[in-house]
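Removed from the display is one protein chain of the complex; every other protein chain stays in position.
When the chains are written out, they are named A, B and C in that same order, and each has its own residue count from 1.
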Amino acid sequence: MIRTGEQYLESLRDGRVVYVGGELIDDVTTHPKTRAYAARTAEFYDMHHDPELQDLMTFVDDQGERRAMIWYRQVDHEGLVRKRTYLEAIIRKFDGGSTPRTPAANNTCLITYVDDPQPWSDQSIGTGGRDLTAGIREFYQLVQDNDYNCVPAFIDPQVDRSKDRTQVDSPALRVVSTNDDGIIVRGVKAVATGVPFADFIHLGVFVRPGMPGEEVIYGAVPVATPGVTVISREATVKDDPVNHPLASHGDELDCSIIFEDVLIPWKYVFHIGNPEHAALYPQRVFDWIHYEALVRQYVRAELMLGLALLMTAHIGTYQLPPVQVRLAKLVEFHQVLRAFVIASEIEGFHSPSGLFKPDPLLFNMGRAHYLENVKNIVGEVIDLAGRASLLFPSEEQWNEPALHDWLEQLHTGATGRPHDRVQISRAIRDLFLTDWGDRLSTFEQFNGSPLLSIRTLTMKRADISPTGSIADLAREVCGLSAESDAKSAYESQAEYARRLDSAAAR
Amino acid sequence: MIRTGEQYLESLRDGRVVYVGGELIDDVTTHPKTRAYAARTAEFYDMHHDPELQDLMTFVDDQGERRAMIWYRQVDHEGLVRKRTYLEAIIRKFDGGSTPRTPAANNTCLITYVDDPQPWSDQSIGTGGRDLTAGIREFYQLVQDNDYNCVPAFIDPQVDRSKDRTQVDSPALRVVSTNDDGIIVRGVKAVATGVPFADFIHLGVFVRPGMPGEEVIYGAVPVATPGVTVISREATVKDDPVNHPLASHGDELDCSIIFEDVLIPWKYVFHIGNPEHAALYPQRVFDWIHYEALVRQYVRAELMLGLALLMTAHIGTYQLPPVQVRLAKLVEFHQVLRAFVIASEIEGFHSPSGLFKPDPLLFNMGRAHYLENVKNIVGEVIDLAGRASLLFPSEEQWNEPALHDWLEQLHTGATGRPHDRVQISRAIRDLFLTDWGDRLSTFEQFNGSPLLSIRTLTMKRADISPTGSIADLAREVCGLSAESDAKSAYESQAEYARRLDSAAAR
Amino acid sequence: MIRTGEQYLESLRDGRVVYVGGELIDDVTTHPKTRAYAARTAEFYDMHHDPELQDLMTFVDDQGERRAMIWYRQVDHEGLVRKRTYLEAIIRKFDGGSTPRTPAANNTCLITYVDDPQPWSDQSIGTGGRDLTAGIREFYQLVQDNDYNCVPAFIDPQVDRSKDRTQVDSPALRVVSTNDDGIIVRGVKAVATGVPFADFIHLGVFVRPGMPGEEVIYGAVPVATPGVTVISREATVKDDPVNHPLASHGDELDCSIIFEDVLIPWKYVFHIGNPEHAALYPQRVFDWIHYEALVRQYVRAELMLGLALLMTAHIGTYQLPPVQVRLAKLVEFHQVLRAFVIASEIEGFHSPSGLFKPDPLLFNMGRAHYLENVKNIVGEVIDLAGRASLLFPSEEQWNEPALHDWLEQLHTGATGRPHDRVQISRAIRDLFLTDWGDRLSTFEQFNGSPLLSIRTLTMKRADISPTGSIADLAREVCGLSAESDAKSAYESQAEYARRLDSAAAR
Partner (left out) sequence: MIRTGEQYLESLRDGRVVYVGGELIDDVTTHPKTRAYAARTAEFYDMHHDPELQDLMTFVDDQGERRAMIWYRQVDHEGLVRKRTYLEAIIRKFDGGSTPRTPAANNTCLITYVDDPQPWSDQSIGTGGRDLTAGIREFYQLVQDNDYNCVPAFIDPQVDRSKDRTQVDSPALRVVSTNDDGIIVRGVKAVATGVPFADFIHLGVFVRPGMPGEEVIYGAVPVATPGVTVISREATVKDDPVNHPLASHGDELDCSIIFEDVLIPWKYVFHIGNPEHAALYPQRVFDWIHYEALVRQYVRAELMLGLALLMTAHIGTYQLPPVQVRLAKLVEFHQVLRAFVIASEIEGFHSPSGLFKPDPLLFNMGRAHYLENVKNIVGEVIDLAGRASLLFPSEEQWNEPALHDWLEQLHTGATGRPHDRVQISRAIRDLFLTDWGDRLSTFEQFNGSPLLSIRTLTMKRADISPTGSIADLAREVCGLSAESDAKSAYESQAEYARRLDSAAAR
């Protein structure tokens, strides 16, 4: 029942319209710009069929059916750790987080709807009173039963924020009409990652001041729907697995999507029309993928520390006291992220449907910490590697008889074999000094919410305010009387939104 | 049975020789330079007799005796959280960590000996084969039975590190002779905090390259022993509780201690003579107080966040988006420390005697994070308060009829009463802009181990090395074969030391 | 003709109403809270009579009269360097910038008016058409002829920025009526430094959105005017020159000033009534004192570097490679400020009256650099000094026979005499770890304009915009055509204001 890689690849050959750089891709599973990532995703599906990994990658559901661990519903701390172990295993397998948007990550974005569908339906405007909750539940079941890959597409065109009417005049996706079958949408979703490799586009919005109701659309559209055109930036994949062991593993492609009068049937509509409702979800829909992002960042920090250890050991600087101090900073970076993962889990709570959910304040502050510091950490890895991050032989040079002995001498280090250093160099170069690696970093920087947004939204979402309990100690130290029961801005938010944040927030 | 404040104060009047600044203190409980802190410590003891706090501050031991929670032996995660809740309550009560060296903190430094006394005795050189383990156990029982306050004195004179023989020529404390009664010591311990308020000086060393065996002394000496002279820097206490609500709470006084041919009986000797053994304990003796330090730093971060919230709310800047972003950084600082506390506890392990001990790697990296960032965080609190951190009326000015109405107008804010702002200002000023507050910050910066030492020692203590499992992911990503079983420098350390670090380290 | 210290002190005994902390000061030249700073300022005046310093401290003006160098009008680069050399000499003499607001600094704030008085008069509203230019010129002459000390008082009460009408309801100083003699003012100037030691209060405003015209007042008021009450925060001076060689040199006192229906005669009025005019001068009036501030910061950086060199040499860490690297960062900090001083001078231009003025963009960015980094630099100085910044003997302890030999041994270092270390420790402690030193740092942080303001105002004042020449290179690299002649926001400002900024700005 669990999808195989072969089934997945087959399903991609469905007439989808995908431009990558200058080319219209005929078949994403075979074109040199896309085939590597398609194969990578197929490998993802096949991992679930590996008998040795069965306990890690799958579980048996209430109906006795074995399913991919994607669909496991954790109801306690132990279950959450099990789920994270699964996500972490995939992240480790795929080069320490070098393919961030696996189906296991993407599909977590659907949880918020099915976790509490009533408000999404009740708060809609323009549905003619239709109940959308059944559709939400059925869609989730459909995706489960087929192990579909649903990529989120939330980001609208970057309009001129210095003008007033820009939300109205933008080419952003909007509902142009509704009928008995569904809604007709037209316009652009400006950024969505991995669309060429997805089954469904999961539509949503980050609401902005002045956004008109018709731009508020949450729902799903198959990629191969007529009228849908996917425009990807140029691919960064390197077609040379030997010299580029990581960068050859595929580029998941960030895309804009044009919708030209596309019908979305009601069964695929989760919500429309209400900016006030949408304003409650700038991050909440993404909570689960943000937790997954923190796990990825934690693994990535381990990889960076590991690379620095291996390289400094090879070039013989590992034991030098100043190098030890710099390595200790990489250790600290890794441990901060470890602490955030662990603490967010143990401080988890039960979501409306009873899922055990990690503490958003902790996992979001963990992500903020990563984004704020990762540039300097990467700089340290490169600096500790020195010239070895930049100047090392190609495999062809290594094998060239006229050069080989000299190159071997040049790369003889304090530990390991000479060629080891070349391999460590390649990993560092691919990760941090290529188009491919830079795209990964930039993706992480803007993925869902950049640092500034995390901070702004944290203050909006978390009950951290001068009237809150967080200031109790300060009030006591200052000799001020306890606060009256003035409501904080946070507490004035809809309770159905707050209960996604923590047990205390209810 | 639990010591009372009155009993404690009485015991301080014992003829101890204490200089503070230019004065020889006749009675530390009444002299203006010392009485506030002595009273503060008496208050600490009395808290244990408060009926409302009984469950928090005390426990009933195996013999059915109620004791101060200082002495509670936690054997699992729940017990550790209980212990931390106790420590945290004291920290909160005493102005968010403004008296770092309470007896509850100081006495944790004795745990390491009693946790595993055998190596301390076995590795000694110069004891004539005496078994020191019984003495270690009995001393710990003595301290428990009397709720004594034992302050650590480990730091030796700051000798010229640019010369070779400096360890030998320094005035550092050393054994000058031994006899049947004990050891005779002479010399200086250069830094010890709170000695004027202690019952015992707990002697130890941070071993340095070239340190001669006679300087390696671990043991205990009553403060009032003849030949012991305590020299404190000038006191920073402010004798004005209204204008200085925090700085009037006493200064715990950092001291040098001179020992002029002082006899330490064998029962108070924990170890002598072996630099190699001592080299294994630069941090391990202090593990428990370092964990307590992290808890204090976490509470302090909450206090700083709270003060910034209260002040920005009062001056009306709280809602401004750039202020929100800056407050979010204070939130992140607080959450990082929270995550480290929580994670170090859940990742705890059992020490040799079965105590449940938090993960040192996590609590040490937490401390490193605090020290690295606290200066900027304090700067932010001051900057967010603006002029209100510096320029505000004294209570006398506030009450002066000619000025009162003007001052009230000047301090009318967006929330609260006008005088509230003055109170918040005083707290910020006392904590960050006085002799008293600066001493607290400087103490934290050097307490036990400054940032550089934490980092250096972490690399020495933790099993983070190119041959360790931490580099497994990097090796896999680079396509390198698994490491041979080369021993890391860490693994070459004595097993009895490593088992204090984690379950995995054994 | 040049004022003597004795003349200055005499003039302070004039019935001024000054509260410091809880006390009403009878005579600022004798009261323990104020006498040290008054004496310091008298010393400033006497320096101008020192025959050895005559060429440095004085000049002969066009009329053949010898005057204090304060009044020297530099008309070229050489003259500017001469002026700076004078300012720098005072800064060095007074403990490396520990009395920032000398008369030489304060009086520079008057230059902008006399440099171009016409706009100040012409743009006034509510003067009944009076010409204020003669008064501006005569006042400047009066101050010159008497070497008066005029302190700026510009900052208004910290009103609730979250409310709309706060500018109107605040107790800020305002014109309550005008008549033939002058203007009657009432209200508060919230922050002014050194008022108890000044001859005149120099009134001005930093205009804020919504400020009513009646709060816009630029002019001068003698401190001893009836109706003027000066309220200073508590003094931080330490009355112990031996143990506190720096902190005993006086506290210049930050004050609020209450004006209760005070008449300011027209001859002392520079401008009233026009917020739009005032909006052009948030920094420009302070340009000269900001340049002086950069010179002070540059000298302060040299002092910090010097202290770190002396201390690390004494404790023997100077030669250690990691210490060398940390000292190099202090060197860099010093050199950045040196570069800014030098470059702002060589890039100077002629102001409206022909003064040679340093480049504001450069000296302001220099100040921004200082403020952004100084906390970490101070942290480094303290950290490099280690315990020696905190724990060292008082002079009384040093001289105590029972302690002396031990203390001498404890402070024997790699270089110099043992007592030297104590002296270096005292300087570091006084500068960075006392009420007095903290006030100096906090003053620098908020003096005139904190970091955020410098940045915001730089973007408002400097011709750095997407349409400016600064983007020419970027346009060329991007292959974009040259910008049309769209005016930048900066270029839309009044030309009479822009010509204070640079030659190019005209």
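Basically, contacts are C-beta pairs under 8 Å (C-beta built on N, C-alpha and C of every residue); 3 or more make two chains touch, one makes a residue touch a chain.
For clarity, every value in this text was computed on a predicted model and none was experimentally measured.
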item	value
Candidates A:T30, A:Q141 or A:Q319 - the one touching the absent chain	A:Q319
Candidate in contact with the missing chain, chosen from A:Q158, A:S177, A:S353 or A:S481	A:Q158
Options A:E215, A:D254 or A:E332, residue touching the unrepresented chain	A:D254
Where the missing chain touches subunit B, by residue	321-322, 325
In subunit A, positions touching the absent partner	19, 21-23, 155, 157-163, 166, 170-171, 188, 190-191, 229, 231, 233-234, 243, 254-256, 258, 315-320, 322, 375-376, 379, 382-383, 386-397, 400, 402-403, 406-407, 409-410, 412-414, 432-435, 437-439, 442-443, 445-446, 450-452
Interface residues of subunit C (partner: the chain not displayed)	92, 95-96, 245-246, 299, 302-303, 305-307, 309-310, 312-313, 318, 321, 324-325, 327-329, 331-332, 335-336, 338-340, 342-344, 346-347, 361-362, 365-366, 368-369, 415-416, 420, 423-424, 426-427, 452, 454-456, 458-459, 462, 464-467, 470-480
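Note that in this section only the chains that are shown with their structure count from here on.
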item	value
Centroid distance [mean C-alpha coordinates] between subunit C and subunit A, Å	51
Geometric centre distance via CA averages, subunit C-subunit B, whole Å	40
Residue numbers of subunit A (touch at least two other chains)	321, 325
